[in-house]
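Structure first, commentary second.
Only a single protein chain was left out; the remaining protein chains are all shown in position.
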Amino acid sequence: MIEVQPLDPVMVDSLRRITTATLTTVLLKKGLRNVWMRGTRPFQPGQQRAVGRAFTLRFISAREDLATPASWSSPISTRAAIEAMPAGCICVAGAMGVTDAGIFGDVLCARMRKRGVAALVTDGVVRDSEGVLSTGLPVWCQGTTAPASVSGLTFVNWQEPVDCGGVAVYPNDVVVLDQDGAVLIPAAMVDEVVALGQEQERLEGWIMKRVNNGAPLPGLYPPNAENVAAYEADRALDL
Amino acid sequence: MIEVQPLDPVMVDSLRRITTATLTTVLLKKGLRNVWMRGTRPFQPGQQRAVGRAFTLRFISAREDLATPASWSSPISTRAAIEAMPAGCICVAGAMGVTDAGIFGDVLCARMRKRGVAALVTDGVVRDSEGVLSTGLPVWCQGTTAPASVSGLTFVNWQEPVDCGGVAVYPNDVVVLDQDGAVLIPAAMVDEVVALGQEQERLEGWIMKRVNNGAPLPGLYPPNAENVAAYEADRALDL
Amino acid sequence: MIEVQPLDPVMVDSLRRITTATLTTVLLKKGLRNVWMRGTRPFQPGQQRAVGRAFTLRFISAREDLATPASWSSPISTRAAIEAMPAGCICVAGAMGVTDAGIFGDVLCARMRKRGVAALVTDGVVRDSEGVLSTGLPVWCQGTTAPASVSGLTFVNWQEPVDCGGVAVYPNDVVVLDQDGAVLIPAAMVDEVVALGQEQERLEGWIMKRVNNGAPLPGLYPPNAENVAAYEADRALDL
Amino acid sequence: MIEVQPLDPVMVDSLRRITTATLTTVLLKKGLRNVWMRGTRPFQPGQQRAVGRAFTLRFISAREDLATPASWSSPISTRAAIEAMPAGCICVAGAMGVTDAGIFGDVLCARMRKRGVAALVTDGVVRDSEGVLSTGLPVWCQGTTAPASVSGLTFVNWQEPVDCGGVAVYPNDVVVLDQDGAVLIPAAMVDEVVALGQEQERLEGWIMKRVNNGAPLPGLYPPNAENVAAYEADRALDL
Amino acid sequence: MIEVQPLDPVMVDSLRRITTATLTTVLLKKGLRNVWMRGTRPFQPGQQRAVGRAFTLRFISAREDLATPASWSSPISTRAAIEAMPAGCICVAGAMGVTDAGIFGDVLCARMRKRGVAALVTDGVVRDSEGVLSTGLPVWCQGTTAPASVSGLTFVNWQEPVDCGGVAVYPNDVVVLDQDGAVLIPAAMVDEVVALGQEQERLEGWIMKRVNNGAPLPGLYPPNAENVAAYEADRALDL
Partner (left out) sequence: MIEVQPLDPVMVDSLRRITTATLTTVLLKKGLRNVWMRGTRPFQPGQQRAVGRAFTLRFISAREDLATPASWSSPISTRAAIEAMPAGCICVAGAMGVTDAGIFGDVLCARMRKRGVAALVTDGVVRDSEGVLSTGLPVWCQGTTAPASVSGLTFVNWQEPVDCGGVAVYPNDVVVLDQDGAVLIPAAMVDEVVALGQEQERLEGWIMKRVNNGAPLPGLYPPNAENVAAYEADRALDL
């Protein structure tokens, strides 16, 4: 089983200040177009941003001999997986986009919260929405349903590579969550992406001021040579 | 035409206190995995739970010679169907998941409300969302649209077996609605499901307390022999 | 390039008072069943109605040699398109229903707002949802995403006929937006549709009063000869 | 239960000579755009055309307490429905487009063939494809599967209005089947559609000759006044 | 890595004589409704039946830093997986239903054939269809495409539980393939399913004879007490 690496708190703090929109632009320029997990939205409007390393869960379709209430007591179960989650991780549950079987309800979310899990992300859904919200665990998902996971899904294992919303997620990749959803940063690229993302945020702020002052877009966004020079001059002055 | 059986108010009251999540768990243990209607959500956040017997409506695709404004005056019309609805029923409209033709708008919802219909559930959509909300009729649906039903659907009849969101609904089956959507209980199983559901709610409450006190999940949820004994002891003391 | 015709402010004002539900009923009676753009919802609850002539944008799928950050500086770019938009127009962006590439973020929406664009409608999504909301531009779309347009779409041109949500939109057609979404009125039919729509709204208001007073639906909605006479009598008295 | 009206053999013979492509063109000119059943193809390449009145079957989603092998012995079963089918009818089975539960296998198809059913049409699938082919019953469907109907569908009844492939089919409507699929002609329009269809076939034959001789399309297809005159002259001479 | 258990040749021989349609009926009666892999068809019409234990491959979505031509040389690659396949196994490749990236072409299929793999089953597609057909490897899939696997998929590993066409497949489960597609038999149930399947085939043959002689269906299929007695009498005589 893959050990979970803690993410440097300084890095967490830096990533909290970069939007997922900016991160995808930076990753696109590095050649990665497929890093946004489809079908995951903040479960509650106004939910705070979350950042952490991925702790993965994998589900496949239900088979009546495997996906049973009895399976919840198995050593390979969602219950055991939760007990293996370290504080600060982001639980990424690949649920094949299934929307009629809820992977977790109030009890499991309450336990994740107790263990310090930073957030739950899934391309599936949760169940017992009032109960889940009452736990305070930040959740990104497709929505809510009534049926239990076993009515449509078989839990396979944790800390394997998973597909979540059409994105390949490996344990220890970094996940950033905001109002636009969930974005993956490959573990090996985190430092570079943060540096580029901070610079991109600064540039976009400078451009936005000019747009608010009535400047037209061509030549400004992206900036031509003249505007690059103006930006760099302002930046040197820390404007 | 099938007569609508009133649902015992005691039963209504009991079902209001059991979540649809719990009901689906109980039904799964009885062998029913397919009782949650896909694509129906509360139309207004925070809408109250509703319980009642199903009064069904059936729609099929539109045909330009049948699905016309003139059809609204026919003896077989949604208008006539509404006049046949008894107070307390849940109107279940099978609309084949169509999202670009609204089965009802403000006028029809207002009339259903006047007749004491407990709620409207559909795998389709309503139209004139502001008007519908102003009637106060609780609605579970996929959302809202502008076009009338006849632009995409032909109304066939009422009180026939229908498919709503991939669930087979027969007149007089019981429907329970909450934030997680709409769940069907077959008419013949209602008493047993209520009894099991009440017990399941009690057990989950007991488990949740322990989780909130920091107990790990394995052995607790579901409970092993030791925890079953502890639960039963507490239950005897009504804790 | 097609010149944008201004829409008479009197017409704008009249259309603001007719719901899209009523407009689709009127258009259906004129033989048009396909005028509601699928997959576009108000981006913010409670957004005000908007009316204007369509200014169209066309996107197709991304090709890595065409859909690049560098393309944002091209003379044929979304930036250039925005500079061609006249005040009061509705920007209709045909994005093939793509939900994993956001056509616009905060900077472009801010510029559209500055230029007096009445609203943005798309069957795709926007990105940087907090930024977009902060610009105050009214948006109808499928939702939000993180990735930029070029990660999934190639911008082709503006003021061409486009498909938006399964509706054929030509430059200068009129678009009306409310809580039920976006409805197209062919440019040649605007005067007639407004006249019929005003009358339909008046009739529906009269019917709604009777329903609220307990009248049953058959014979009332739609009205039979007797109710037509009653309505016309009341109308003559301006009741 | 609706009685099945026999279709005049002369009419059957006439309809066998008109393609479904021509019939849809004629029906479009009469205002009907939605008469072609989506998802039904000839099960065997080169299958002969079939024509007859619709005898309908209706399926909804499976519910484990209803859709059981025991249900096959019920008085309301596909078995009983087949025994009610008259010779020459077209069995139209509305199966909600389900492709993972086969509505019929070899035994039922063999019995339908024995009873003189002209063809089976469904927006679902059959099962045991080799067995079905060996019965010789002409079938239009989405394909084949292994599981039985009850693993995904509940049989409701026969001779009700049904939705088949997005088309509203009423008992006694006429269905025509060829390589392009299945087209519905409303019962009340059959005579007119046949007359117009025969004339359309004649005209298209005349046009095709000219195209084969190298004539360009504009002015020819559809014919302008000059070509209409030429066609009518040739037609008078029976060329 | 899970060792592959050989399947007894007698069992292979027995299963070759039972259709997948019959197997699904038997499994349904044992409570398993979800054993048929959606989206897998014989790649060549008339392909012979195949039977064997599952050897699984798992793919997830492509990520540009992982799914590269260079990855084909990695120790964890489809190439290495093929070299681990034992003769007689059925390769079951879970490809998430992706149809625009072909998991294997002619070279890999040729090598699988050389190694004695009994068949390839996938809910995805192959590529270079002429080349694949020329290898003689029996394939069940959704069809064919031109692009390589890495244009849409990342290969993860072999001999893990996988989802193939909505069915949970574990290494060493048994897979049976015929014209109706691919059916899974859980490893623990094979003996019982074969016994029941042989009996079901015998009964269905007896029924089919009666249908061919003109017997009506009710009471015969399924047989009532009288027909059960008749069947058992005939069976005792081996008729």
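By letter and in written order, the chains are A, B, C, D and E; residue numbering begins at 1 in each of them.
Note that contacts are C-beta pairs under 8 Å (C-beta built on N, C-alpha and C of every residue); 3 or more make two chains touch, one makes a residue touch a chain.
These numbers were taken from a predicted model, which means no experiment stands behind them.
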item: Chains shown that the absent chain touches, full complex; value: C, D, E
item: Contact partner of the left-out chain, one of C:Met11, C:Ile60 or C:Ala215; value: C:Ile60
item: Residue of E:Thr19, E:Thr40, E:Thr145 or E:Gln159 in touch with the missing chain, whole complex considered; value: E:Thr145
item: Per the touch definition above, residue among C:Met11, C:Met96 or C:Ala215 touching the missing chain; value: C:Met96
item: Footprint left on chain E by the chain that the document does not show; value: 62, 69, 72-73, 77, 79-80, 82-83, 99-100, 102, 105-108, 110-111, 114, 127-131, 143-148, 150-152
item: Chain C residues that touch the omitted chain in the full complex; value: 31-35, 60-67, 94, 96, 154, 156-157, 160-163, 166-168, 186, 188-189
item: Missing-partner contacts on chain D, residue numbers; value: 19-21, 23-25, 28-29, 33-36, 38, 41, 166, 178-181, 183, 204, 207-208, 211-212, 214, 216-218, 221-222, 224
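Rule of thumb we're sticking to: only the chains that are shown with their structure count from here on.
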item: For chain B and chain C, chains touching each; value: A
item: Same or different residue numbers at the chain D/chain E copy interface, by half rule; value: different
item: Most distant chain from chain C by Cα centroid; value: E
item: Pair from A-C, B-D or A-E with over half of its contact pairs in common with B-C; value: A-C
item: Contact-richer chain pair [B-D vs A-B]; value: A-B
item: Approximate Å spacing (C-alpha centroids) for the pair chain C, chain D; value: 39
item: In chain D, residues with contacts to at least two other chains; value: 62
item: Chains grouped in pairs wherever the two touch, ordered by label; value: A-B, A-C, A-E, B-C, B-D, D-E
